[in-house]
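Take this structure, written in structure tokens, and hold onto it; I'll ask about it next.
Omission of a single protein chain aside, the complex is shown with its protein chains in their original locations.
Up next is subunit A:
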């Protein structure tokens, strides 16, 4: 009986574990280890970097990241903007889906309508302040008012298929970063016939999505691995150098480093514990993630409404020390609210190089500012709560560092409030139940407004309720200004107003420490939108 039982078990094991196949360390396969998982491949819903990376491996939008990190044509082969800047006409190239269907202008129209129809995560990207696509704000308002959208409503959206190969998009205002925006996954095309057939299952598995990009997906096991093969139907297939792409999913940084050493992966993200070990290694590289970590002060707290108190807090933080000796992950001190590497001026300069530096470390000046602030408040001591999520690494390390830095000031007491990210945002911040909250923001597109709009009086994420009419009116001008240089200057002015008043206290720009195979060339890494583009990789 026991013998039989064990034999049955062994047979079961053998059956389930069967299917041995070797995976070689050859130059035709590129392997990328991700700490996170692919959550979703539906461009209407996908919202995280890992999903974007996988999605762009298989799908190209009108525009896409170029080899040098700028934006180039994808499915579009040329574009034209009308003189008033409100009509964008894209001519599409002869691209094909992996089932042989041609990629048509209607695939874009369908995909964009679908986002509103499904009330997906990203309809806000179409609205005023971002893409400014005609009719989008009205549709968004209807969704907000919980009204159902009719086909007529959807057709009012400013996107039209003039013919199979011509797409016309109308905006309500000139959007200087429109082309760059079109490389963002929510603007990707969707094959209508295929998506309707898949229904709810669209984008949920390797065989429920079509490719028009450099690779096709052959396998996707959540929590484990995703595999891709070179797409022969891709319009630039001859330029794709690797035959196979493997994304190892949810790998611990320590394990990823071991995999890298064993030659099983070409790209691994490591954590700060491992940085000292590898930092002299040739394969060690810091990359920017584009996220700004900052402190949100609650301006409704009378102590924090005092500018000198906020100045004291900002001056008390040794940002360089935090980045280099504590985080050790390639993060760098933030000198303003718009991170570096996000956006390039019409003159070709980075925003940060053109704007001022608003942060510095000076403990004496911090104490002086606090003393001044306390005098103005008529208090000898104030207590502030510092709210942070323990589930959003490295917020805990960051918050502890801040606690130490602030506790060095006489007359300031810090109480730590540890909670979860969700609770921090949707309960504490939303209900104003916080004094200082450590938080972060990632860019949606490569323009400074993706950060600057956070300080608008009516912005949903302005939980500290800072309000400045001058700032609001400059931002309105930014929206309508047609001259790119003037617009750029307005944004620099806007940042100065918010930083002089410290409505937010920027601390650091998040980086990632990675190990990268030195033989690999042309992995495109971007801080905005799709983080990694594999199309040009050669090994």
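As a convention for this text, a contact is a pair of C-beta atoms (placed from the backbone, for glycine too) under 8 Å apart; a residue touches a chain by one contact, two chains touch by 3 or more; residues count from 1.
Everything below uses one rule, namely that contacts and distances are computed from a predicted model.
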Per UniProt record, missing subunit out of "NtaA/DmoA family FMN-dependent monooxygenase", "cysteine desulfurase", "Cytochrome c-type biogenesis protein CcsB" or "ABC transporter permease" is "ABC transporter permease"
Of A:68, A:83, A:146 or A:282, the residue that touches the missing chain is A:146
Out of A:183, A:259 or A:331, which touches the unshown chain?
A:259
Filtering A:68, A:83, A:200 or A:347 for touch with the omitted chain leaves A:200
Return the single residue from A:206, A:250, A:307 or A:326 that touches the missing chain.
A:250
What does the interface between subunit A and the hidden chain look like in terms of residue numbers?
6, 9, 12-13, 16-23, 37, 39-40, 42, 45-47, 119, 121, 123-124, 143-146, 200, 204, 221-225, 248, 250-252, 254-255, 258-259, 261-264, 391, 419-423, 425-427, 441, 444, 460-461
